[in-house]
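Handing you a structure now.
Right, chain A next:
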Amino acid sequence: MQSNKAFIENLDRLGAWGVITTDTKLFVTGWNRWLEQRSGKPAGEVLGRHIFELYPDLTSRGIDRYFREALEGRDCLLSQRFHKFLLPMPPSVSCTSLMHMQQTARLMPLMDDETVSGTLTLIEDVTERIVTEDELRKQAERLEEAGRHKDDFLAMLAHELRNPLGPIRNGLHVLELVPGDSTEARQTRAMMARQVGHMARIVDDLLDVSRIARGKVRLRHEPCDLTSIVRDVIEDYRPLVEKSGIRLVIDSTPERAIVRGDGVRLAQVVGNLLNNAAKFTNAGGEIRVTREINRKAKTVVVRVSDTGIGMSRETLSRVFDSFAQADSSLDRSKGGLGLGLSLAKGLTNLHGGSIEAASNGPDMGSMFTLVFPLSESEVRENTTVVDGQEPAKHSKRVLVIEDNPDMGLSMQMLLTHLGYRVELAASGTEGLDAARQFQPQIVLCDIGLPGRNGYEVARALRADPDTQQAYLIAQSGYGADDDLRKSHDAGFDLHLTKPVDFTELKRVLSAVPGDPARR
Partner candidate 1 sequence: MSKILVVDDSNLARRATRAILEAAGHEVSDAQDGLAAIERYFLDKPELVLLDVTMRDMDGLEVLQRIRSVDPEARIVFVTADVQSSTREMAVAGGASGFVVKPVSSGPLLDAIAEALSGRPA
Partner candidate 2 sequence: MIISELQTDAISELINIAFSRSAASLSDLTASRVDLEVPEVSVHPIANITAALHRFVKGDVATVHQVFTGPVAGDAFLLMNFDGAVHLVELLTNGEVVSKGLGASAREVVTEIGNIVMNACLGVFGNLLHVRFSFSVPRLSLDDLGVMVNSLIVDSNPMQHALVVGARFRLRNSEVTGCLVLVLGIASFELFLQEVEAWAERSLRGGANE
């Protein structure tokens, strides 16, 4: 008896368990501090009373059986998953779905030599473990669902990219068979250009989505007139939309709405919304674009609404998810990857704006609302890219350092066509040798070179008095602030992100100052 008491007191001191002792008739003989605190019943109230009288639902829940087993000398385990708890107590972790503390309990006989002298119950609080397990399970379910969506998406992507390849391949065969200046050849080239354009758009969209997701999109920060952007985009889309028998209406005053950001990207947002509206509106329907300026709230609101097939509540909840759209067979039948809305949202958020989708239900049309903060400064006139002037006839020397042979060759051909004198090197070391001999005024250098990378090449060129005056342009697939800084530190004058737009390159090259020493 004495050793039992000491044992139990020691257990109590551990403080981490509820400890109940009873005699052989199940009258309570021990009730520890843990229990007092958590059950709200002080020991004085509980000692000497019958356990089933204190907690009558033990009987109705069938738990009295375990006490009787213990009295017969058998240890019992009551797991949380079956019983939830032994005694009802408030949960220790704030969690909306649990009403009681979750417990695992052990019921044991108290032995006095060979005879049973009572029972010992140990109660453990496992609420936190259960909450964590439930959260993990939900997370696992979500990840699995997202994984499934990605798999579907990849399948769709592969399909979409393969489609244009067929005609392009065929076109190449045709071009081998017919004279280069024939009508057939012209038509074939036009068709191939269209298909390439289609693929390029898909790839651009994908890259954009990926860059936005990784926070690596570089935006210009200039004052842009959203009013004229909206007007221009609508006019660009008008032929397409009206050809599908849809009416396109714009409701906006000529008043300027200056937003700070990237004009090209803002046009992309509006364009994607229009494209989406047109995709899901049938002939005879209408798309209406409105633009409101709210001077007091300092915001500009652009709404694109349509009388099309609308969205169910379920679709509405996932409308901006990039991968969820793969589910829609309708989307698939219209072609494309369904990334437009996801991109629109990402770009809008990067501009400090917000986008919302609404629909009264299937067949009741949809409405997308963009809200951007107004900027104070004036718009700069004409932010569109102007074609560079013709390169000087005393042609500039350009060194292209690029390890991808196809890329290097095509670059060389294009620049030669533009009137430059071009040398090609396939590695950093080759490039440095070529630079010393060729003395280029411009060096177009890939960063990701095998052996000595672009940064090392730049540093070496700047270190050498023979080559340090060249205009160094870096080319790289990465364009985040970090990457720009690294190029600049290495000595580059300019950093272009791949894939490089040809028109942009033309402009940049023609803007490079001539021969005289620059540094």
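The candidate set was assembled so that all candidates are chains of the complex that A comes from, given by their letters.
In the analysis below, a residue touches a chain if its C-beta (ideal position, glycine included) is under 8 Å from a C-beta of that chain, and two chains touch if they have at least 3 such contacts; residues count from 1.
Because the structure is predicted, anything quoted here is derived from the model rather than measured.
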Any copy counts here: identify which of 1 or 2 touches chain A within this complex. 2
So in the complex, which bits of chain A are touching candidate 2? 62, 65, 69, 72-82, 104, 106, 108-109, 111, 114, 126, 129-130, 133-134, 136-137, 140
